[in-house]
Structure formats: structure tokens, C-alpha cells
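One protein chain omitted, others in place.
Chain nomenclature is as follows: A, B and C, assigned in order of appearance, with residue numbering initiated at 1 for each chain independently.
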Amino acid sequence: MINIDYQAIFHEVVDELAGVHDRGEVADYIPGLADVDPNKLGIHLTTIDNQQHSYGDFDERFSIQSISKVLTLTLAMEMIGGDNLWKRVGIEPSGSAFNSLVQLEYERGMPRNPFINAGAIVICDVLVSCLDNPKQDLLDFIRRISGNQTIDYCAKTAEMESETGFRNYALINLMRDFGNIHNDIETVLDLYFYSCSITMSCKELSETFMFLAAYGTNPMLNTVVVNPTRAQRINSIMQLCGFYDEAGEFSFRVGLPGKSGVGGGIIAVHPGRYSVAVWSPRLNKKGNSYKGMLILEGMTTKSQTSIF
Amino acid sequence: MINIDYQAIFHEVVDELAGVHDRGEVADYIPGLADVDPNKLGIHLTTIDNQQHSYGDFDERFSIQSISKVLTLTLAMEMIGGDNLWKRVGIEPSGSAFNSLVQLEYERGMPRNPFINAGAIVICDVLVSCLDNPKQDLLDFIRRISGNQTIDYCAKTAEMESETGFRNYALINLMRDFGNIHNDIETVLDLYFYSCSITMSCKELSETFMFLAAYGTNPMLNTVVVNPTRAQRINSIMQLCGFYDEAGEFSFRVGLPGKSGVGGGIIAVHPGRYSVAVWSPRLNKKGNSYKGMLILEGMTTKSQTSIF
Amino acid sequence: MINIDYQAIFHEVVDELAGVHDRGEVADYIPGLADVDPNKLGIHLTTIDNQQHSYGDFDERFSIQSISKVLTLTLAMEMIGGDNLWKRVGIEPSGSAFNSLVQLEYERGMPRNPFINAGAIVICDVLVSCLDNPKQDLLDFIRRISGNQTIDYCAKTAEMESETGFRNYALINLMRDFGNIHNDIETVLDLYFYSCSITMSCKELSETFMFLAAYGTNPMLNTVVVNPTRAQRINSIMQLCGFYDEAGEFSFRVGLPGKSGVGGGIIAVHPGRYSVAVWSPRLNKKGNSYKGMLILEGMTTKSQTSIF
Partner (left out) sequence: MINIDYQAIFHEVVDELAGVHDRGEVADYIPGLADVDPNKLGIHLTTIDNQQHSYGDFDERFSIQSISKVLTLTLAMEMIGGDNLWKRVGIEPSGSAFNSLVQLEYERGMPRNPFINAGAIVICDVLVSCLDNPKQDLLDFIRRISGNQTIDYCAKTAEMESETGFRNYALINLMRDFGNIHNDIETVLDLYFYSCSITMSCKELSETFMFLAAYGTNPMLNTVVVNPTRAQRINSIMQLCGFYDEAGEFSFRVGLPGKSGVGGGIIAVHPGRYSVAVWSPRLNKKGNSYKGMLILEGMTTKSQTSIF
């Protein structure tokens, strides 16, 4: 493997972006997100042979939000297997946000993929069915695959999500009407809101997601998380569905499987090479980190590490 | 690069599939497609260092249909550049077929990507605007990048497409109403129907698409088709949009950027490694080659060459 | 006014329909509806000069279900006036059931009319905002305009609706997300489910709705319910929106403003002439009484009392 000085590249890219006006807006629908300093900027890349490259606020925790959907999916695949899972949630890109409800209606309560809210809620329903203590068990799983016992939920954020999450209540009730939710609505949404509230730093994210860069195994811990085929499949779903209505744009510009969150974080992996996390809180109109996407685009262009 | 005996893998995969009932149906909306022997099966893989691996009817020509959309896109990108092109057609997956017209309506005549019919028609409109003799110039381009002067249209197929293409007439008129078609409707559709009528063998397809496996340059001919970034972007669009409403399924199972046609052909590339074409005429319900997808899935699994 | 022997017409129509197989199905989503004898058949017509014409089970109470939406609308119009009301709910026909959620999404939480579930829920939200004791006050209003103190809710039915009403929970949460629900979701739905649970006989229904046949005033009681313009407007909304996706069919065949309920009841009025209620529990595929529509069609044809 060629040694690339990603750290130098991060500095180059950030310098080049210095003159770019960050046109994004911080998510403000709950205080926990709205209060974040919009100028935070962190980057952390871990190669599969455990080289660490970082920049700025890489060590500060933030709300990972929808990035957690990859982790709940991974755990659900391990619990019941893909064959059972794909009867209840699809693996196709979702098209526009506008269509989300009509799609759910048209496909009779089966969400198009596990990374739109409806799909992640079904995944949480699966976990509630399988786990004795869903919230604790999910946390234990994440701590195990990251080798980091300090990762935790932010109860305050979870509570606020719950109070303003009317659209999620709409989605779960519609799916319940179609028979695709098997457990108590409040219990399922509680797990969902808590999973979104997890806080991690860029460094922690890149370490936690190493298994997707390394064919299912976290090489630092020598922990098998999933088998290689499953890792490939999760990456494929990230590639096609990880950025809502902007999956094409991210894939086109960055060329890596990735997943974003409204907290301004993005995780992306290059299978066989590295796992990288970026954090910049201002979001573009599609809800993805404005600067985060530019940084990853610059990084894969300069390092020539698009998977395409 | 590891030497993989793809030819042996092809035999293995085909043997394993011998017992699988081909549940697909041959496209029958025009005689040219309906008349094809449904049991045809061809595979051809060309590595970037020009190793050739083939199976069965790899040398027999068939109607490439929508696979041509990648070639018209490539030529249009070269003619007017991406920045101009992406104002008229998007790069996002399209969601369900059902939504195609409403999407076009909702996004005011801008197709979601260049691989759905509406998008490919806009691409043809761009070519009609830029080229002196669109049909001849497109053919010359394809002959040049493949190094094969015998590749040609099938006028009979093109005429039949035209006679039954009411939905395409609906799409182009709707886009014309929104101002996203600039030329005479018949001229644009004529180019569109002719481009779909091109016939190639698996071998010819894999050679023609080598530039996407080799960062924009056909290594056998030493011909630069596009620059490396553009090749990556075309691959990204194939990955996300190449299989209509089954892009996720193909990516999930096969793990390569690819494009299918209703003639039963599929082209797929592994950037840095190979270009592969499969032909099996029976289509699944989504309009993609039933056996073709299974063969490519088996091939990338056995050779461990998913890009993920 | 010509004296028409409606009672004789009812007998004629019922006789003629004796040979018609009732192809409908009784609503079975809650026990209270599923348990009803499907062969019940009641008709009652009251003229504005207080002639009474009846048939069969005209005196037996049944669950009026969505017919109550006319009564909640009437009360809400009286409470806050049309100008305020029409900012929160439209007066246009709703198109297909399939589109209900996408419509709500497209029009940003504003239901198309007060007779689809979403619209009736907004009406209940208005009543919760205006009334001290919404459930009791609504009941008092209905008792007052009908001159009948025995009309009441069926708590058992209301509770069962609540337990299975996931789609209504989906609708109210989506509207809450758009800011078109101002009160506690459970309180609003409680009023909604109770209003649907009201039981009345055909005779009671035709008396209660006399005000819409008589320009806003119940002539038997000499009670002004609404002013003449408001009565006309309620009738207009019934004409265009009273039968979900079958409003055109009912208007076309029967030619009267009317409203149906899944309990198998239909109320219809001829302004200046009469109010008529029918009850036959088997529903057609659109959710309206199969035989009830045929009876009213026969009645207005024979009596030549279509409003058109």
C-alpha cells in the first residue's frame, strides 16, 4: 500500500476552503444541536494499518445523529440475518424527501432502505424484538466494536427529539397500520431517539467504523464484527442511500460509501484502505454538512482514493 | 495484481446456476427483441492488462438498448462539460418507475439522472444541439473508443421502437413543455431510438467500456476517452442509477458499477481491474437480465472483486 | 310543493332491489361495526313541512361514523367563522385515497376538505381550542339541533377506534409537524373518535339534518342552527366531498348533497324539500353503503328530485 500523507492533504484542503463561504445552517430544531459552535471543524482518518491522521476538533464529541443508523442496521443484520431483514425494509435509494410518505403508502409500509427515518425505525423495531435491554445492548455493541467503553447516549438530546418528533410518530403509526411495526410505538421510538443521541468524536467515529474499511473486522481490536460479504453490503447501502436525496451528489463528488448526520458529522470508508470522519456543523439544504462534503471531495481528489 | 482465473469462475458459476430456473421473460414489445433465442448466454471479461476471459455466446451481437445511455452521456459530457450538463439532468437515483412522470413534473422537467429514459432523451437533445450529424457522429465516437469500425445501428429495431414509443413521446413532450428540450422532437427521438438499437457482442461491449475500468483511457488503444475524474463520475452514476429501481439490489449483490439493457445485456466495470459484459435475454420484473445478475453476483463473490 | 308519496317509492325501490345481490362487505375493523346484522335496512325521510316517510329498521340506532363530520364542521363554523376555518382546511374534493398522505405533505399539512379524516381531525382540534368541555359541548349541540336529548356517544366503539386508529395517529402527527394541530394529540383524537361513535337511527338522522334542507333552520323546532348562506355552503361541501373518492358517483347517480359513514348510513338533503337517511351496513369497495346508494338513486329518479 502506498503511504499517503493524509494529514498534509487535510491542511491543504482546509486552506483552499478558507475563502469559501460556508453557506450552510446549523440544525436548530432542538437546542442540543442549535447550541453547537458552527465553526467547529474536525477530521480524523484511520488507515487499516492503524495510521492516524487528524485535524482541528477531531477529538471533541458531537451528536452523531443519523450516522447511528449504520450501527443499528449492523446489529440488526447480526441478530436476524439479511434474509429476514430485507422482508421488512428495502435496499433501494429513496428518491426525494417529498415522496417519503407516498412511497411508504405505495409500498404498503415497507421503507425503501434502512437509512431513511422510516427504515431506521423498522430496524429499531427489530432490535426491540430481539434484545432483552435494547438501549443497553445497543450501547454494549457499539462499545465492543469500537473498543471504547465511554461512548454513551445523550439523554437530554433524546428527550428533545422525542418532544419534536411528530413526523417520526407519523411514520411509525403509518407503518404500524400496515403491520410493519411489531412492538409498542413508544418503546421503539425511544430506542430510535436514543440511538440518534449518541455522541462521538471524529476519532471515535473513524475507529468505530473501521470494520467497514477492513472487510468486517476491526483490525486494531482483532474483533470480527460482521463477515466480509455483510461488510460489503453495508457499504453498498451507504453508497446508494447514505445521503438522503443527495446520495448521487456525494458519490459523484467524493466517491466513497458514507453516511451523514444532522449534527454535521460524516463517516466514510475506503474498503481496504481507511475510515474517515469529518465534523462541520453547518448543513446544506439537503441536510448534509456543507463543508464536510467539500473536505472529503478535496481529500479523495488529492489522494486519488475514490473507489471508482 | 493477482491473476484470477475468471474463465474458470465463469464455468463454475454457470454450472451452479444450471439448476436455477430462469424466471425471467424476454422483452417482447418489439419483434427485434422478442425474436431472440432466450437461452443465449454470453460472458466476456477484459482485464486492464488485456487478458480476455469468455464464455458461451460472447461473440454474438445483440441489441444493447439502454447500455447505450452510458455512451451518449460520455459523449455529451465531452461536448458541453459537466457543469452545463448537470443544469439539465440530475445525478440522483430515480426511485420507483411509478414516480417517473410525477418526478419530472415535480422537478419541472429536469430528469433525475441520465440513465432513466427522460434523462437519456435530454442527453440526446444536447447531442443534437452540438453535433453536425448526430447519428453518424455518435457512431464514429463509439467506433473510435472501441477501436471497432463494424459497430452499427439496427435501423429496423430503431424504427420499431419509434412506432411503439408512446411513453417516450409523452416524456419528451412534457419536458418540451418545461423548456428542457431545445430541438425538434422527432430529431431528438430519432437519435434516441437509434442509439438504443446499436448491436454489440459481449466481447465488443467489454472492450468499448474499458475506458471506465482504466481511469478514462482505453489501454489497448492508448486512447484517452475522458479524464480520470470524469471516468470516476460516470462510474458513480452507473453505481447509483444503472439499474432503474433495482440499482440497490445490483450494487448490494454484485458490488460493481454497471448498466443493463432490455436486450438482456449488462456491462459492469471494476475500476483498476476489468470490464465485464454478460448477455442473457430473460429479464426479471424490474427489466434487468435475471441470469445476468446472478452470474455477476457469483463472479464477484468467487473472485472477491466487489468494489466494497 | 307537490306531495310525493315517498313511502310508496321506498317500497317500490326496495322491491326492485330484492333481486340485486348486495355485493358489499360490512366494515370489520372494530367489533362494534363487525357485529351488526348485515341485512338491516332502514330509510327515513322528513319533508320540510314535517311529513314523515319511513321503511324497515328506520328506528334502530347504528354507528353514524363519518356522518358526524358534518356536525363537527357545523359547530366549528359557528365557533370561529368560515374565514378562520378555511385557513386551516380546504373545501376541495380530495381525489383518491391513495393520495391522501402525499396531498397532506404537498399542501403542507392543510387537509383538502373537512370530510376526509385529516380534515375532520383539524375540525376537532378547532373545537378543542374553543370549547370548555369539547365532548359534552358537541353532544349538547347535536341534542339541541335535533331536539333529542337521548342522542349519545358509544364509549366502547370510541375506545376500539382509538386502539386501531394508527392511520389517524399518522395523520395528526404529520399535521402537528406542519403546525396545523394546536392541542394535545390525545385530546383531539379522543374527541374525534367519540364523535364518530355517536349512534342514531335513520329517523333521528333525518331530523337532525333538517336544518340543511331548510336553509339553516330546523323547522320542527324553529331553531336557527346556521344562517342560510352557511347551510348552502355545508351542502356544497357535502356535494363535492361527502363520499370520499366516490363523490362524483353519488352526485351523478343520486343528485343530492350527502354524507356517508362506514356504519352503512347515508344522510342526504334536498334543499327546500327534505332530509333523508338510509342505513344498510354492507359497504362497496369505496367504503359507502352499497344498497344505500342504490336506494337513494332509485328514490330521486322515481321522485324526480335530483337537485340537477
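To be clear about the criterion, a residue touches a chain if its C-beta (ideal position, glycine included) is under 8 Å from a C-beta of that chain, and two chains touch if they have at least 3 such contacts.
What you see is a predicted model, and the numbers here were worked out from it, not measured in a lab.
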### Query
Omitted chain: which shown chains does it touch?
B, C
### Message
Of the residues B:173, B:227 or B:304, I need the one that contacts the missing chain.
### Response
B:173
### Candidates C:37, C:92, C:163 or C:184 - the one touching the absent chain
C:92
### Residue of C:68, C:103 or C:275 touching the missing chain in the full complex
C:103
### Task
Looking beyond the chains shown, say which of C:65, C:173 or C:251 touches the absent one.
C:251
### Interface with the undisplayed chain - residues on subunit C
90-96, 98-99, 103, 106-107, 112-113, 228-229, 231-233, 235-237, 239-241, 245-249, 251-252, 255, 257, 271, 301, 304, 306-308
### Task
In the full complex, which bits of subunit B touch the chain not displayed? Write them out.
98-99, 101-102, 104-106, 166-167, 169-171, 173-174, 176-177
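Assume only the chains that are shown with their structure count from here on.
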### Query
Going by the contact rule set out at the top, which chains touch both subunit B and subunit C?
A
### Message
By mean C-alpha position, what chain is farthest away from subunit C?
### Response
B
### Query
Hey, how far is the Cα centre of subunit B from the one of subunit C, in Å?
55
### Query
Quick one: subunit A and subunit B, Cα centre-to-centre, how many Å?
31
#### Entry: Averaged-CA centre spacing for the pair subunit C and subunit A, given as whole angstrom
48
## Note on the structure
Within subunit C, the set of residues that touch 2 or more other chains is none
